[in-house]
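Here you go, one structure.
Note that one protein chain is taken out, while the other chains of the complex remain in position.
A, B, C, D and E label the chains in the order they appear, each numbered from 1.
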Amino acid sequence: MRIAVINPNSTRAMTETIALAARRAAAPSTTIIACQNDDGPASIEGHVDGALAVPGLLRAIAAAEDDGADAFIIACFDDTGLDAARSLATGPVIGIGEAAAHMASLVARRFAVITTLSCSVPILADNLARNGLAALCCGVRASELPVLALEADPEAAGRRISEEITRAIDEDGAEAIVLGCAGMADFAAELAERHGLPVIEGVAAAIKLAEAAVSLGLRTSKLGGYAPARPKPGGFLRAAGPFVP
Amino acid sequence: MRIAVINPNSTRAMTETIALAARRAAAPSTTIIACQNDDGPASIEGHVDGALAVPGLLRAIAAAEDDGADAFIIACFDDTGLDAARSLATGPVIGIGEAAAHMASLVARRFAVITTLSCSVPILADNLARNGLAALCCGVRASELPVLALEADPEAAGRRISEEITRAIDEDGAEAIVLGCAGMADFAAELAERHGLPVIEGVAAAIKLAEAAVSLGLRTSKLGGYAPARPKPGGFLRAAGPFVP
Amino acid sequence: MRIAVINPNSTRAMTETIALAARRAAAPSTTIIACQNDDGPASIEGHVDGALAVPGLLRAIAAAEDDGADAFIIACFDDTGLDAARSLATGPVIGIGEAAAHMASLVARRFAVITTLSCSVPILADNLARNGLAALCCGVRASELPVLALEADPEAAGRRISEEITRAIDEDGAEAIVLGCAGMADFAAELAERHGLPVIEGVAAAIKLAEAAVSLGLRTSKLGGYAPARPKPGGFLRAAGPFVP
Amino acid sequence: MRIAVINPNSTRAMTETIALAARRAAAPSTTIIACQNDDGPASIEGHVDGALAVPGLLRAIAAAEDDGADAFIIACFDDTGLDAARSLATGPVIGIGEAAAHMASLVARRFAVITTLSCSVPILADNLARNGLAALCCGVRASELPVLALEADPEAAGRRISEEITRAIDEDGAEAIVLGCAGMADFAAELAERHGLPVIEGVAAAIKLAEAAVSLGLRTSKLGGYAPARPKPGGFLRAAGPFVP
Amino acid sequence: MRIAVINPNSTRAMTETIALAARRAAAPSTTIIACQNDDGPASIEGHVDGALAVPGLLRAIAAAEDDGADAFIIACFDDTGLDAARSLATGPVIGIGEAAAHMASLVARRFAVITTLSCSVPILADNLARNGLAALCCGVRASELPVLALEADPEAAGRRISEEITRAIDEDGAEAIVLGCAGMADFAAELAERHGLPVIEGVAAAIKLAEAAVSLGLRTSKLGGYAPARPKPGGFLRAAGPFVP
Partner (left out) sequence: MRIAVINPNSTRAMTETIALAARRAAAPSTTIIACQNDDGPASIEGHVDGALAVPGLLRAIAAAEDDGADAFIIACFDDTGLDAARSLATGPVIGIGEAAAHMASLVARRFAVITTLSCSVPILADNLARNGLAALCCGVRASELPVLALEADPEAAGRRISEEITRAIDEDGAEAIVLGCAGMADFAAELAERHGLPVIEGVAAAIKLAEAAVSLGLRTSKLGGYAPARPKPGGFLRAAGPFVP
């Protein structure tokens, strides 16, 4: 099985980190095709960056599907362009944000999300409301750690995230933690041990859900909201695929 | 006051129809600057077209704001790119879909939306859920009339919409009707008279709400979800404006 | 266009303050007819005062409509008697509470309401839930400033409101503020500047929405919930108007 | 124990019917004090009638409490003036609409409401949403029987209600039926037998809930939303009572 | 009328406490049949204990119904096995948790629940969401008092509960308190007086609701969710009763 993992931004270091996490999570028989959106912004912080990333993201997905990819991961916790990607692709498309939330809901009754900056909080909260999992989310908390700080001083970053987890448990009743940034993946195991609760990282969760969907023979529905766009001037010139059961 | 009305697609005839509706609705002291997204798809049908339209839409908004526009209308009933546009602009940004729903909620306790094709139903339903007005919406119905059919045989189109309004009243308890496509604007008055209930068209509604917001001195918040994006490679090179009270 | 602004209570000073705010917000071509409910309580604090105010409020609306008013503003943040007024009037009826919330939802993703006393909090929260905008409201906060304190010591009052705005931003993630009392109108501009976010006052918001509705030719639906009451002994002897498209 | 049952309208025949139903339901040790609102409209159909009924209803409640009533029933299925009555009274106040819904939720997972005219549907639906029981209500259906038709031709009326119950079971999955009009009370037993499901009438349900509340020593909270109004000119001159545990 | 009050656990002292509270609340003409589930766990703390208690609880209900009981109280605040009990019994079945919440919603607009340990919070919150009354619940708070502590040092326990009530009023806007454990019943009156708001205990509330339901001739619906199970090997060998109107 071939899973395309698309970093919607153009920063190579992030693509490599994401690819590493994806390969670590993938089954031996899964081939990870990691790519990035060279036309996208250097990072995705907020709605404008997200919107600018989508056309390149869609092109990357179309190219990957033409190359035989069976499923697609959007490797940004905002689940950037998820609806459009589902309308375009024949195979399943999974966002890392929704993937982490789905997995959390299988091992806890209430989970909290710890993200980087507070500007992401409304985006993540809206996404959770939209896919229904807000019913199990007891809080989206910002660590106020910018992505770069995660790499620059991992020890301090780990402490900051850990503090926020303590608050999520004490103040919100969190029973599991979703790490709301791919850059936090390396902290997951240690935080789970320190706090004694499941800590879930999105890239790995998405890989496993994509493998699950492909194994089940599932493909994206082409009825209703994800009906394929017709090719048109200024639109997508490659016709979106039909539903293939 | 200068209001920029942006047609997110590249079809000139639609831009002209929208501009006409906007000018008809505008106050004498309002200048309507109608433009279109020449880089966008010929029409917006579903998520892929919508996503491809957003970068050009954002550039059009930035250009209009640089030219002194005070507010911005996104003239597609899907409210394409609304969050990104709000993160970019300093002035208020109004989508014609949300505008019609807000106005309907002022004159009726339950309203129905009549749109063109059924592929739009989930998009409109999601938008209403997201802005809370789903609480007052008793149904989103597809007339299964493609946009072009509205112009090709207006009489037949009017009959089709009228039939669906009858159903919305009888089956859903609709007390007002929102016409879910700019191309239906010319039917509004006759349908209101025939059915004896308010019939609301989005372009005009959006113009009046934009005038209201500008008159009140309101500008888009720059805290939280609409925090301005930082200029970055591959991102928006023009800095989004700060909040100007 | 003639807009009747009805103060549901009998205190002349409030009527004058409201009239002033209404005239300041109105377009040059709008005539503001400010009146008060001489049969109502001296102020509206809670459900009992509200209920006692409604019959006089309805008579004032009927009289204003007979005199040619095109739209009606209920100038109490509780939106006192809104459903009954809509059932009675032919023209649109706007409450200042809902008006402020609708406008806030156009310029921010999450807004907080700052009201006077905590006894109003459940009433405002129920109103927001009822019109769907609770989905965007991150908190209704009481300043514990009685209405009279606003006029007696405006400087102290402004400080108190400002403190509560700081909390709404920090603790609730508020991106815009709705001032939940007509008496707070004069603080709006300064608070917006100090806190760097939109601050919305209800009387002005309602005037602009009423102008918008009248310009669009909208009148209150007479189907379903707002069906006109039949004249009857002990009821309203003037027949409620039919729907006039 | 003394329970005041207030008919919010001024029609003596209805008051007598309600009193009869109340006495039939009451425990032997309960004294029913039935009264009517002579200042109210002849019947309550929609929001305007409801609003005009409230001041007289409040005076009736205050008088009954001064005379030693321990609890108060608002005998209109719209729960007319319920919040104001709770703010005024010291004892518990129960609306017959909410009472029937609470009892239905104890014997079925989904219940439907069958009311008289379709103009009542939005009012009842809003009430259910407000008290949370909309979560268990699978439909509010209008029989389109005016109140008078219930008495004029009871056989035909019974058939009409029965037809609507069949639809509620078949189309909505109703497991119990709430009769949405005091005038339907006499049909309850026969309909329960014919359709083989619980059929609940509001006056009797409210009497039992009022007896329950008084037996438990419960009185209306005076914190928050039901804080007592201060006596004021044009307001209620009798001070609302404090909370008496 | 005969009401069976079933303690789902096997601890005799609790059964006696519950029986005492039930008899204190019951009308003179009501016979309380208190029993316990000798096959159940010694106490119910969490989902496992609850699940293990249900078969014995169901047998106790079946035996009580065979012995002529008219209604059934499940005397655990978790409403253990409520759906199964309703599917089994012909008469009404009331859980003490839902009973307290229903009664609270009749005397306050927002209520808080104070329970024993934090492990119960998600169970109670889920129950409230399921029966719709979460709409009126402003918080479920744990006192962190184990059941035994309530009896071991009642004075200290009362202080602890009182502190949590103060927080519920100040931080959550609680207008009434539901005591989320049968062992807290004896504190109710004093806490109501000290804090000046209604304090509701579940056993008594359930007795009054059961009396109300039986007086109204209500029995559990046998349509839909509570359809009787067919007798089967390994299932319940006594057929669940049909609906008897």
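Rule of thumb we're sticking to: a residue touches a chain if its C-beta (ideal position, glycine included) is under 8 Å from a C-beta of that chain, and two chains touch if they have at least 3 such contacts.
Model, not experiment: these values are computed from the prediction.
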| item | value |
| --- | --- |
| Displayed chains contacting the withheld chain | A, B, D, E |
| Residue among E:D126, E:E151, E:E171 or E:E193 touching the omitted chain | E:D126 |
| Residue of E:A42, E:L148 or E:A189 touching the missing chain in the full complex | E:A42 |
| Where the unshown chain meets chain A, residue by residue | 25, 27, 83, 86, 92, 94, 98, 102-103, 105-110, 130-136, 169, 173-176, 189, 192-193, 196-200, 204-205, 208-209, 211-213, 215-226, 243, 245 |
| Missing-partner contacts on chain D, residue numbers | 109-110, 173, 175 |
| Contact footprint on chain E, counting only the chain that is left out | 9-10, 39-43, 45-52, 54-55, 58, 81, 83-84, 86-88, 118-119, 121-123, 126, 129-130, 224-230, 232-236, 240 |
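FYI, only the chains that are shown with their structure count from here on.
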| item | value |
| --- | --- |
| Rounded Å distance, chain B centre to chain E centre (Cα mean) | 51 |
| Mean-CA-position distance for chain B and chain A (Å) | 30 |
| For chain C, residues contacting two or more additional chains | 83, 86, 109-110, 118, 121-122, 126, 130, 173, 175, 224-226 |
| Touch relationships between chains, expressed as pairs | A-B, A-C, A-E, B-C, B-D, C-D, C-E, D-E |
